[in-house]
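Every protein chain but one is kept in place in this view of the complex.
The first chain written gets the first letter, and so on, giving A and B; residue counts start at 1 in each chain.
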Amino acid sequence: MNLLRELLENLRQFVATIGATTLFLGRVLGQVPQALLRPGLIIDQIHNAGALSLVIIMTCGLFVGAVLGLQGYDLLQRFGSEDALGTAAALALVKELGPVVTALLFAGRAGTALASEIGLMRATDQLTAMEMMAVDPIRRVVAPRFLGGVIAMPLLTVIFIAVGIFGVQVVGVQMFGVDSASFWSQMRASVGVDDVTEGIVKGCVFGFACSLVAVYEGYTAIPTAEGVGRATTRTVVTSAVLTLILDYMLTALML
Amino acid sequence: MAPTQPEIPGTPATDNLVEIRDVHYSVGNRPIFSGLTLSIPRGRITAVMGPSGTGKTTLLRLMTGQIRPDRGQILFDGLDVATLSRKELYELRLRMGMLFQNGALLTDTDVFENVAFPLREHTDLPDNLIRNIVLTKLQAVGLRGAAELMPSELSGGMARRVALARAMATDPEILIYDEPFTGLDPISMGMIVRLVRQMNYALGITSIVVSHDVEELSILADTSYIIAGGKVAAAGTFVELKDHNSEIVNQFMHGLADGPVAFHYPAPDYYEQLLTDKE
Partner (left out) sequence: MRSSRAVEVSTGLFVLLGFAALFFLVTQITDRELTIAGGSYEVQAQFENVGSLKPGAAVSMSGVTVGRVDSITYDQQIYKAVVKLRINSAYNRIPTDSDAAIMTSGLLGGQYIGITAGGAEEFLKNGDRIELVQDAFVLENLINQLFASFAGKPAGQQPAAEESKQ
């Protein structure tokens, strides 16, 4: 009986959180027009979320591409279709691995930074102080960070994919000796603009979701050191799960 | 050490800027205030004291409209704070300056920008005018030379002074200090005391100081309230409070270890617990 009550309680909390997040999103979006009047703030946040994540994104992109090259070559070799390495790897990167892995890395690096920054401001009364000075902290602190994340994510995704393909090429052509011409030509023949579009759309949607989760968790964090820590953890977990669920939905939709 | 009360010409001494009438407020099942009534006279420094946990900070949040009372009224200059819309509340807050317990400076900008913050957000003043105002406020708190420093580079006392400069930036009618003396060394404390008094009388504004620092407040306060048990336990000048006949007031004012606020946390009988442990 207790277990059931606990489950119901968890369910109720879950539904309440969804509602709270949606309302929060409404508030944030409502402040976006005003926040756009301070481009300096937004540029700072794009730098925070995007430029500072470049190193990790590019490194991981390179290695993911390289692994794809290794595995892909090994697999295709059994069918005698090594030439299709370019196609297979490019499609995997563009449509799935690029957006999803970028989103997960983004959640880990930029998402936690966002959540902990805002959470810390909450814990040290900075947000309350702003409200006392009649400045809406959503407009001044949250909206620019949200926009920064939303703008940075698709860009990071594209960079990840590009570097990844380079990684595939290094392994496939340089290491295994797949013919460079057929590598690229097969890729060109099979990958269409709609595939790239699919990847970018996913990047945008994931960026939206992960940024929202990060700023929400930071803003609603319990104002203690422990609370901020937990908010940061929840950001990563929720972002990851949400990304994968959205990935399924988007893939099914766009197929 | 009786507080000096200079007569401010033209200010009626009985006019109250803030009035709290029969306020009740609970968090969940726990009542914080049950019938709290007090008045903050205009142009004076009023102290609000009480043992830890009596809700002094909650009172400030009620006064500034951050939370709403379950019952009762909170009037600021005649306006019922609880009935204001968000926009009106923001306008009201422009007339108030608040100093938080740990300063609450924005950690990502330097001292100058912190003080300039309310000016930049709410006014269209040109940069050079803002610069003059900021430097003037910083000069008043003695930190004009620290304008380029970041909040992380300031000591506790300096951070609080910068926060005071920031609270003063828009020339508010009332300054609210939330535990301004906590955690300061005697020198910094002396600076803050001097500033609180100077700001109040030089600028003709009203001040509320929430604290439990009996020593410091005895120098500063014109009127004092002691809150205990969700109500006002005592009110008056410091001299009156020191000789008050209420037990809790007495315990508080003289710093007695035991009294209405008990030394021992409720526990079962001592001997019984010791004996039953010796199995």
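Rule of thumb we're sticking to: a contact is a pair of C-beta atoms (placed from the backbone, for glycine too) under 8 Å apart; a residue touches a chain by one contact, two chains touch by 3 or more.
None of the values given here were measured: they were computed from a predicted structure.
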Among A:46, A:135 or A:213, residue touching the chain not depicted: A:46
Options A:170, A:196 or A:222, residue touching the unrepresented chain: A:196
Contacting the left-out chain in the complete assembly, out of A:123, A:138 or A:161: A:161
Hidden-chain contact residue, picked from the options B:77, B:113 or B:173: B:113
Touch list for chain A against the chain that is not drawn: 38, 40-41, 43-44, 46-47, 50-51, 54, 79-81, 84, 90, 94, 152, 154-156, 158-159, 161-163, 165, 184, 187-189, 191-193, 195-196, 200
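Everything that follows uses one rule, which is that only the chains that are shown with their structure count from here on.
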Chain A and chain B, separation of their C-alpha mean positions in angstrom: 44
In the complex with chain A, residue positions of chain B that touch it: 64, 66, 90-91, 93-94, 96, 98, 100-102, 104-107, 117-118, 121-122, 166, 170
Complex interface listing, chain A residues touching chain B: 120-121, 124-126, 128-136, 140
